[in-house]
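Before anything else, here's the structure in question.
Note that one protein chain of the assembly has been removed; the remaining protein chains are unaltered in position.
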């Protein structure tokens, strides 16, 4: 009995049908995630269209270097998880497990870096509703920028956190040979989820860190 | 003919597959989950109905004598929240849809049975939050949660309500994902897309809307919650934020949500009418494209709720035109139902009466929607009882009628029992009259300018309000009646047999009640739906 036939749920006729169903289900879920975050991006667009100067000023308060490093970290982690999946598909186990641990570690380091960002923003008094000490004509609408910044990065970090846990579970399961070249659906779905988290950040980066940097 | 070959004795029905509470609460069987949902939404329906009774009692006299303004606000908010999210949105999809979708396409179960059960638990958790909100004192924002009232000023339990709706939203997202994947990958051999029953098409379309609209609601509600917790947010006018932005997000979800409520009803009615007229549906392909068209174009009209909210007039013009356009596919459906009935051998059984009631009431509701979509007219009709009548014609007259029609049609399949046709016909007719008596006066009231959401009104509106309240009590009786005779049939009704209506469709090929895995042998499909002989 291969792992594959043991993993076939009763409602399916064969493994191909099961795999196809899981993939479609995950992609549909990812579409809902895109719309979930999309509301924040829509709010961002509307507010920025109305207060371009305040958004530029707000963005200049963020840490562009750290933001860039965080982006690089997430992009690299995406590649790592894709390679882990590839390894399992080719029958590997140890390398895949370590790649998954690496991915999770990169995710964790992302969260730590973000924590530092939040802390220094707290000290600068840039957190509306908690500690906001900015003055001047742009201080009002700049709060909109910072609200959006915390909502977007907050929800994103939540997803990163869930992703890290998921990846560690997958690493453990991979290590214990729960997956094989024939059956790896949970791993594949977790990887898709992680890529989505990455994609969200790909848009967060320019919208939060790169506005009004020139001049 | 569709066929199932079988020789072995029939397996146990899904109802006999375990009788313990555990066997229900941990079931993965889509049919049992459907029943769990049915029980839960029936509870919420009567709870929401109780709030409606309070509203109608208050409105018998012009003075605000029964409820204070505050209590009245809480009553209509509770009514709206419960009826929309805890009754109407899950009503047909989560009960009839869960039960029938796999059977109609010849599958053993949904694609993700565990996810299906999980979505019921999410529904129940959301429901508990809502009940907690009620017990702790209610909320007064209206089901629309408009900012800045909901974020800055309301001192009701906005947080509990918002969390409840957020959670139940995820329940409907999961149901939607399950339906989409099931329709794509679980169809029996030969069940091509153009052989799907219209009910399945409706479930597929509604699943698309659930999946694409509900996340927007979830995030919008989160934004309200965050704004209440931290006292700042992007809807806050003091910071330059925009309350109208909230309305955009809310209606981006909630207009499509009204189609979540009516598309399944259209699917049910298509089944009832073909079976009751013993004719092939007229214009199957048109019906399919109308369903898909409604679900897509339904996403482009949300601004018609914001004509007087400060939306730009150019946006209003575009939204107005698109709203007129969306009436076209709805009209196509009405014409095709009528054409299906034409020269049919109509059996005026209870499901058919409910279906006919749906067509008439949906038409009145839809046509007044067109009135409201005209910007000039909406300036005076907005936030009057005309709007209230408009959406109740569609949601209560239309969708609830169709839901009950569907329950009556598939009751023998679900329970294996027949109920009293005489009582059921009586209830259907009573419902039609009670409904019109309740809500037709509200069109007139709105037209004369009575605003919605106030507990007092000018004395000249009293006569029509009394008529409306009288109708509501008839309506209440007609909703209670099915509980009695359907409940009675569970014990005393005659056995139904596999196909009491001699209807077409795979679900009628198997036993009533069906065995746990629906079919003993996966059916093979070699013809389109509704292959009635005299077609």
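By written order: A and B. Residues from 1 in each chain.
Assume a residue touches a chain if its C-beta (ideal position, glycine included) is under 8 Å from a C-beta of that chain, and two chains touch if they have at least 3 such contacts.
Operating definition for what follows: contacts and distances are computed from a predicted model.
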Name under which UniProt lists the unshown chain, selected from "Spermidine/putrescine import ATP-binding protein PotA", "ABC transporter permease", "NADH-quinone oxidoreductase subunit E" or "Caa(3)-type oxidase subunit IV": "Caa(3)-type oxidase subunit IV"
Residue, one of A:90, A:130 or A:177, that touches the chain absent here: A:90
Among A:9, A:30, A:108 or A:162, residue touching the chain not depicted: A:30
Residue of B:45, B:129, B:170 or B:252 in touch with the missing chain, whole complex considered: B:252
Positions on subunit B where the hidden chain makes contact: 184, 212, 216, 237-238, 240, 242, 244-245, 248-249, 252, 299-300, 303, 310-315, 318
Sites on subunit A contacted by the missing partner chain, in the whole complex: 1-2, 4-5, 14-16, 19-20, 23-24, 27-28, 30-35, 38-39, 41-42, 45-46, 49-50, 64, 68, 71-72, 75-76, 78-79, 81-83, 85-86, 89-90, 137, 140, 182, 191-192, 195, 198-199, 202-203, 205-207, 210-211, 213-215
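In this text, only the chains that are shown with their structure count from here on.
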Chain centre separation in whole Å, for subunit B relative to subunit A (CA means): 35
Subunit A contact footprint on subunit B (complex, rising order): 107-113, 115, 173, 176-178, 180-181, 184-186, 211-212, 214-216, 218-220, 222-223, 226, 230-234, 238-242, 245, 248-249, 517, 522
Touch list for subunit A against partner subunit B, complex: 9-13, 17, 20-21, 24-25, 28-29, 31-33, 35-40, 42-43, 46-47, 50-51, 128-130, 140-141, 143-144, 147-148, 151, 155
